[in-house]
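All protein chains of the complex are present and in place, except for one that has been dropped.
Chain IDs A, B and C follow the sequence of writing; residue 1 opens each chain.
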Amino acid sequence: MPTPTPTTIHDLLGNTWLVLLVATAGIMAFLTVNTLFLVWLERKVSARMQNRLGPTEVGPAGLVQTIADMLKLISKQLITPRLADKPIYHLAPWLIFLPILAAVSLFPFSESYVLHDLNVGLILVFAFAGLTILAIFMAGWGSNNKYALLGAMRSVAQNIAYEIPLMLAALAVTMHAQTMSLRGIVEAQADLPYIFVQPLAFVIYFISGLAETNRAPFDIPEAESELIAGFHTEYSGMRFAMFFFAEYSNMFIVCMVATTLFLGGWHGPFGLPGPVWFFLKVYGLILLMMWFRWTFPRLRFDQLMSFAWKILIPLALFNLLLTAFIMKVVA
Amino acid sequence: MSREDITLLKESLGKEELLRTLDDGEYAKTGFNYRSQATHDAIPAIAQIYLDRGYFLEMLTCLDRLADDEIFRLVYAFNRFDRCERHALDIDLKPTQAVATISQIHRSANWFEREVCEMFGVHFDGHQNLKRLLLPEDTDFHPLLKDFGRIEDAP
Amino acid sequence: MKPRKDAAALLDGETYFLNMGPQHPSMHGVLRLLLRLSGERILECEPVIGYAHRAHEKMAENRNYQMFLPNTSRVDYLGGMIYNLAYCQAIEKMLEIEVPERAEYIRVIVSELNRISSHLLWFGTFLLDLGGITPFLYTFDDREEILNILDRVTGSRLTYSYGRFGGVTQDVDQEFLSMSTAFIKRLRTHFSEYHKLVTGNVIFQGRCRGVGVISPDMARTYGVTGPCLRASGIPYDIRKAEPYGIYDRFDFDVATRNEGDNFARYEVRLDEMEQSCRIIEQAIANIPEGPIMPAKPKKRFKIPAGECYFAVESPRGLMGYYIVADGSDIPSRIKLRTPSFSNLSSMVEVLADTMVADTIAILGSIDLILPEVDR
Partner (left out) sequence: MGLKDHDKDPQILQPNLVKADSEQRLMEEAAPYVSFHLLDDLLNRARANSLWPLTFGLACCAIEMMAAGASKYDLDRFGAGVFRPSARQADVMIFAGTISRKIAPVIRALWDQMPSPKWAIAMGGCTIDGGPFKYPNQYAIVEGADKLIPVDVYIPGCPPRPEALINGILKLQEKIKAGRRFEA
């Protein structure tokens, strides 16, 4: 089967700097709109699950609600606590914000819409996602607030614990695809999405992904009923909005990775454009995440850790070994 | 209300040195099966007996009778879980007197005593943490005293 | 950069202090906990209360018996009906007023409805403390039904002043009774939903089982009462131990569990709602026609010198009015023995050596009403 030559944005624009500018602006705009939409969606979905209506008054079906929220947050006073560690405190929101832009630029939304097609794309995505922990810890430490620090420490422990099964699950897929290029992985799934080949890896990946994004039932770093708002307790206005933005964008990235690795990316059973399939799958996974959040209570910290170390990591290792074994034997 | 238990209590409590009086409390009218009076130094021993016999401290409060009799009356109510058996124990104190704490015996007395101390200024000897309970720590009055905060005194 | 002593201690494994509340999403109002922690483990805990102190007891000494009536339902706003009626019953006892049969039955129905609504609210907020948000909205939906029913006869949603010395203010109609019956039916179907959503959940069980154990001895020495006590295996319910009103006429069980942990308290409260439903059903079946107030209600009265202690089972445990009369129309002293006060005092011991997350779960499970603690 001949693979079509990917049309990248470089071919369209030519100039590298122009490409950079347009792409950054494009991703920013897309992510912002996407986050606003996701927040609105979450509020609507949760409301429907709870016999409520959710936002209705601001704009048609409350669609303008999140825009109002954003405008308000932009116009709020920015408070820096007097005893905060100022450089770290100010840097944290940016550090959580910027890697997301980089990570999103790597995804193949369809076979022709690829910004960068790198042969180490998967590793880069995880590397960028890993920066989130640093930003969270900086936020918690810099705020000089005990709740924030507790949240940050929980977050670090949790992310380290769950990154391992996350990687191991992804590794099993790369063994099948024989590539780390995100595009390559999707192309390898043209016939059969890997979720059918690696169901266990998908489950492990999704659970770890929930933990990575601090979503319920793993929302321990910002456990509202315990730690006020966790690591971003002291952040107000736009800085808080950036954490909020990061949370939803991370959710989006985790689901994009899941779609790429397990659900066959832009491929679909019948003829819809590639990006449509891609986003349908991503939003499906996001809806699943929301469903989890509004259904489950929260785990306790030690339970969370023992779940990662005692169940998920051994399972993921076992899965990896099994994959390797089968592939060797079958090959 | 079991007779044996009262006999037992009478034996242990009714001793001259612990209780001054021990009467039927007229349950139908007052809600107390038994009502007794003791001197202020007897309370730890009495509380211990009640604890050993399976009672819990249901309530401890104070009545300001300074105007009539120049005394504070502490009212302890003991009760038990297996049947209704509420005993009231009155201890009359002169305003300057302190009373021994029972917070080490019945731990619920800890807060009750702090509250009485806060509201009436009655001191409990041996209480480990007799600071303000409900009011701000710098409060300098005892609000449930009869001569405090009367409407007619308002400016 | 200022030295961050506490923060550094957190990392070095030393102990540090954490101040929870009075503004904290799960302090159920305005409780403040001073915690000494090592990492996330609590070494010591000191509740600081009084942030909702409203001087009910002082107010009682400033106004006559009738004027104190509205205060009673504001002491414990979730069990307001029960507090309100208990005060009436205490005064009736002192004045030896006979209450008409129908009024007694109405009192039982509204009290038990009130108890269910309080437990439903507890159910929701407990899950909220554990991080589960949706059950809160479901129970509030059911609770709204009760409030509708009570609103119909009392004209109030929360702070009822429905009791009068000798009876109740308004008679109930057939509509009220059929609404109550319909509500019980609806609640029972919803119970199975709650069980599906919450009880069987692995995370929920992991957060609740074996956490915050109150032993029977501990319960006794701290004077813990109500569902918290019954979850420790002691079947002490004032409605059975010392039946007031007409509770001796109803057939119901005292729900108990033996474990004494969060889960036991959860199960006891769920069972109690079912028992309350049974009581309401029996009361609706047997309610007689007749007056709701005595022929000659006492409008102005003085209570002869004397005292009275009257205890009822509030949703949170043993609630007692200790009323001392001096012969005038103004009480000499009203002491409110409130269950949350004693239940909370036991937390000093229960919370020691737990995790921060458990603290929230345990506090949620004992069902605190802070104005009731602080009075």
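The definition used in the following text is that a residue touches a chain if its C-beta (ideal position, glycine included) is under 8 Å from a C-beta of that chain, and two chains touch if they have at least 3 such contacts.
Since the model is a prediction, treat every value here as computed from it, not as a measurement.
Student: Considering the entire complex, write down the shown chains that touch the omitted one.
Tutor: Hidden chain contacts in the full assembly come out as A, B, C.
Student: Using the touch definition up top, pick the residue from C:R41, C:R74, C:R152 or C:R278 that touches the left-out chain.
Tutor: C:R74
Student: Which listed residue, C:Y16, C:Y51 or C:Y321, touches the chain dropped from view?
Tutor: If we include the chain that is not displayed, C:Y51 is the one touching it.
Student: List every residue of chain C that touches the chain not included in the displayed model.
Tutor: Chain C touches the missing chain through residues 22-25, 29-30, 50-55, 58-59, 62-63, 70-71, 74, 77-78, 121, 136-138, 140-141, 143-144, 147, 157-159, 370-371, 374.
Student: If the missing chain were put back, which residues of chain A would it touch?
Tutor: Given the touch definition above, chain A has residues 43, 47, 50-58, 62, 64-65, 67-72, 75-79, 224, 228-229, 232-237, 240 touching the missing chain.
Student: Identify the residues of chain B touching the omitted chain, counting contacts across the whole complex.
Tutor: Per the touch rule, chain B residues meeting the hidden chain are 134-136, 141, 143, 148-151, 153-154.
Going forward, only the chains that are shown with their structure count from here on.
Student: Suppose chain centres are the mean of their C-alpha atoms. Which chain sits farthest from chain A?
Tutor: Comparing chain centres, B lies farthest from chain A.
Student: Could you name the chain whose CA centroid falls nearest to the centroid of all protein CA atoms?
Tutor: C
Student: Suppose each chain is reduced to the average of its Cα coordinates; what separation in Å results between chain B and chain C?
Tutor: Whole-Å distance between the two chain centres: 25.
Student: Quick check on chain B: which residues sit in contact with 2+ other chains?
Tutor: none
Student: Identify all positions of chain A at which a residue touches two or more other chains, and write them in rising order.
Tutor: none
Student: Show which residues of chain A lie in contact with chain C when the two form their complex.
Tutor: Counting only chain A, the residues touching chain C are 46, 49-52, 83, 85, 141, 144, 146-147, 149-150, 153, 216-217, 219-220, 223-228, 294-303.
Student: In their shared complex, at which residues does chain B touch chain C?
Tutor: Chain B residues touching chain C: 29-32, 51, 54, 56-59, 61, 63-64, 75, 77, 81-84, 86, 88, 106-108, 110-111, 119, 132-136, 143-144, 146, 149-151.
Student: Tell me, which parts of chain C touch chain A in their complex?
Tutor: Answer in residue numbers: 1-2, 4, 6-7, 10-11, 16, 18, 24-26, 40, 127-134, 137-138, 141, 197-198, 201, 203-204, 206-207, 355-358, 360.
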